[in-house]
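One structure coming up, written as structure tokens, with questions to follow.
With one protein chain held back, the other chains of the complex are shown just where they sit.
All chains are identified by letter, namely A, B, C and D, in their written order; residue positions are counted from 1 within each chain.
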Amino acid sequence: MTGASPLPLRLESVGLSRSGKNVLKDVTTTFAVDPPKTVIIGPNGAGKSLLLQVCHGLISADTGIVDWATPQNARALSRAQAMVFQRPILFRRSAVANLILALKIAGFAKSEWRDRADGALERTGLSRHAATPARSLSFGEQQRLALARALVVEPKVLFLDEPTASLDPAAAHLVESLIDEAATSGVKIIMISHDLNQTRRLADEIIFMHRGRIKERAPADQFFTRPENDLAQAFINGELLWRRRRSIFDGALVDDETCSSEDFNKS
Amino acid sequence: MTGASPLPLRLESVGLSRSGKNVLKDVTTTFAVDPPKTVIIGPNGAGKSLLLQVCHGLISADTGIVDWATPQNARALSRAQAMVFQRPILFRRSAVANLILALKIAGFAKSEWRDRADGALERTGLSRHAATPARSLSFGEQQRLALARALVVEPKVLFLDEPTASLDPAAAHLVESLIDEAATSGVKIIMISHDLNQTRRLADEIIFMHRGRIKERAPADQFFTRPENDLAQAFINGELLWRRRRSIFDGALVDDETCSSEDFNKS
Amino acid sequence: VPGGSILNGPNKTTDSFITVASTTSTQNSGLFDHILPKFKATSGISVRVVAVGTGAAIRLAQAGDADVLLVHHQASEEKFVADGFAAKRYPLMHNDFLIVGPASDPADIKGMADSAAALSKIATAKAAFTSRGDESGTHKRERGLWASAGVDPTAYSGAWYRETGSGMGTTLNTSAAMGAYTLSDRGTWLSFANKQNMIALVEGDPRLRNDYGVLLVSETKHPHVKTRLGQIFIDWLLSENGKAAINGYKIKRQALFHTAA
Amino acid sequence: MDVIWQATLASFSMLMTLDDRLIEVILLSLRVSLTALVIASLIGLPIAACLAFTRFPGRKIILVSFNAMMGLPPVVVGLVVYLLLSRSGPFGVFNLLFTPTAMIIAQVVLVTPIIVSLCRESLESMRREYHDALRSLGATPAQAISVLVWDGRFTLATAHLAGFGRAIAEVGAVMIVGGNIDHVTRVMTTTIALEASKGDLVVALGLGVVLVLLSLTINFLVYGVRSLGEAKVAS
Partner (left out) sequence: MDVIWQATLASFSMLMTLDDRLIEVILLSLRVSLTALVIASLIGLPIAACLAFTRFPGRKIILVSFNAMMGLPPVVVGLVVYLLLSRSGPFGVFNLLFTPTAMIIAQVVLVTPIIVSLCRESLESMRREYHDALRSLGATPAQAISVLVWDGRFTLATAHLAGFGRAIAEVGAVMIVGGNIDHVTRVMTTTIALEASKGDLVVALGLGVVLVLLSLTINFLVYGVRSLGEAKVAS
């Protein structure tokens, strides 16, 4: 929709705890319009999804400040953003009805609903599934529908939580180009990915998270060529990370309760 | 558990329809103990998940025959198999309680429950999450827990529906090695994957599906070097597939309603 | 074990009791609360009173679900005897009916001696009148009075004539809220607490006398009936002690029921 | 036991002949209970939606209170409404006592907590599913509630059936505030109670059978509509 971008988004000392565990710790960072595409990476359970939800305003932080630059009312603010969840949440309606509902909520004129929805389905390759109940789509189709629903409302900021995890290579590529297109047209992309190749292709800048903290934030080329944090280094070495950690910490690596990431940094 | 493998599993002219669409068409194939690891690939909506569920006995085919070799009673048969779903289904209990419930249902002695469950958590790197409610785990952790729950009952046949889709590279590697281990110890693996690199690493043989049909079935090396089906060929060329199809069919490729796969084959 | 059930209530230790089917008017007036402890003290027998409409009470007794029947509609009682459900009707006590209504008395019947004439005035004035309408003893008496007055009120049912189809107390509650006349037995009337602005208007007409009879359910029809205990109860009611207990029940120093001398 | 058999026969002959009085009573029952249901729904559904969709201090107390109020004794409700509508009561001037309106009011009081509690329960489980998506799309509370109500309409129908069942079967409250006045406020349940007190069990039970058949019919109708609709949007 029209209206100025509410960016930059500033997080200061954000902390979050669940069941007594600190799942986000002292996160201080800023998301600006530039660079267009920020990709968050890090191991499972690092707190990536929670951070994205805090940014999007779905979870309120226990401590710290989450602050949008432009003083906008809550409604305009939430309409300027859209999110694709890791586990797609679709309404019990047909695929096209899911998109129309999003358009209606976003306040688009009724006359535009059908065209915009059909366009979004076509771009995500779901035209033939327009009338299928959203929840009987295959997992990959659901993920694409969720993306279509996020794109169709023309947000200023787009949060994507592993949007291609269940897509076939061709569909993943299609989605990547849709994301690129959006970024080119001025949409800020904040995306989580586990696919390092994809990250290399897409990211302008990278945030590496581990155990609830941001360990490193750097422009993409710099991150991949000279990561500063040694955990990040290990991580981008892909399968090597696993072997290396295993050899160093004697099998306690994926579940390194015994060695906090702080220890790791010191080592 | 003890007992002979119920394999081979024979499917003959299996067909399935949903909302009037034929989502599985004339699937005839056999899964034997050898080769140990069969990987099913194909684009989103090809019918991979549905086929796996038909094999596992969760969905009954509308037409055709699904037949296990060994005449076993239904209970023993279902205990000889385990499955990891694309969207993990976890019980509203702690992580460890999810495993213990599986062990209990499978009929393991009560004295073994705790040890086996703890072992499975450790192998999947979830020890520190033993007491966490399963549904508050991160998505990747949930997927690993689902795998742990499938492995802990020591099945003869293991169905895996994209078990590493949401895992970080290290965890994905860990899971791959767990799968390898299981296969080595005689468990038949039937797995769906979208990750062609992973498929190359793991698969002994490959089934390529498209639009509800099995288009090609071949040993892994043969499939990757000389695929017979041209759709399969396009598919394994990864992002090339997308470009090639786009150029040929003018953008209607991911959603190629206009060109059935039959046409494609003829072309 | 009488009562048969292991869940037989708080006083399951009491092994002798009888069940009496009676009308709401006797229960609502509080008579039973007054006399039954006295009977229990002399005989050791508990009396379980099931208070329902006259019709339902007779049905209960016919089905053998009560040992003793205590109601106030002589014709039905006599039919009960004639049908062989009881050997005999014992006349027990009487009180009287009265016409009650709003203090404003729109039909101007206050102090009249002729109840039927009072009813025709009500009909002429089309003043609201609530009828039990439940085939109870009271209802049957009221219909008799209308017949004497030469009015068929059911023609106005739903207009000024309101058939409530419920017990005496409920009908009085309705009348009080509606500002309607009604026919009530004196026992219920005296003990009724929600009179609001209702007062007694017509009383003392001999046609308003209300006779209660008591009957022992026949052993031949229902062998399980506790004839011996039931007879003890009836004998006590008819004895001097019983009469004294009934006559001694007063509300605001007014006796509610009178036994034959 | 004979009686039950006779009553069943009686009910059929009642339904065959369907005399005017029976029709009058059935129609009044339906009118009172359906009106009460509609009003209870208009009051209860928004409350249920608010309780399901918002979080505020004291919410849990309200929620548990509504749960508890599903067990409001009809006689007590009847008495309170009676006192409120009685001439000497605050709303006496409206002259509503012993009218169908009074019965509707009493039934609204009885049915609303059922609607609120059961609808809240089902809306809340929908909300758990939908909440993040709706928040993310920037839905206003009103939009969110309308989505929940629409997508949950089939479960909400069950809640309304439970409320209707309670209303049509209820006797204690309507007897007190309606007065069971022939041709004015006599409904099926009060007729049954009256016939029972007359000792006329065959008629009482016969009417009971008619009432139960009526409930069954309505339930099957709603079920039919529901399954037709569900088939279209199967999850």
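What we mean here is this: a residue touches a chain if its C-beta (ideal position, glycine included) is under 8 Å from a C-beta of that chain, and two chains touch if they have at least 3 such contacts.
Predicted model, so just to flag it, every value in this text is computed and none were measured.
Remark: the omitted chain is touched by one listed residue; of D:Leu15, D:Cys50 or D:Leu79 this is D:Leu79.
When the missing chain is restored to the complex, the residue among B:Ala46, B:Ala61, B:Met83 or B:Val96 that touches it is B:Met83.
Among D:Val64, D:Ala142 or D:Val225, only D:Val64 touches the chain that is left out of the view.
Here one chain is not drawn; of C:Gln74, C:Ser157 or C:Asn194, the residue touching it is C:Asn194.
Taking the complete complex into account, residues 53, 56-58, 75, 78-79, 81-83, 85, 89-94, 101-102, 104-106, 133, 135-136, 149, 153 of chain B touch the chain not shown.
In the full complex, the hidden chain is touched by chain C at residues 2-11, 19, 24, 27-28, 30, 32-33, 46, 48-52, 63-65, 167-170, 172-173, 176, 191-195, 222, 224. Residues touching the missing chain, restricted to chain D, are 1, 3-4, 60, 64-65, 67-76, 79-80, 83-84, 89-90, 117-118, 121, 125, 128, 155, 158, 161-162, 164-166, 168-172, 176, 188-189, 192-193, 196, 201, 204-205, 208-209, 211-212, 215-216, 218-220, 223, 227, 235 (touch as defined at the top).
What we mean here is this: only the chains that are shown with their structure count from here on.
Distance from the chain B centre to the chain D centre is 50 Å, each centre being the mean of its Cα atoms. Touching of two or more other chains is recorded for no residue of chain C.
Residue numbers of chain D whose C-beta contacts span two or more other chains: none are found.
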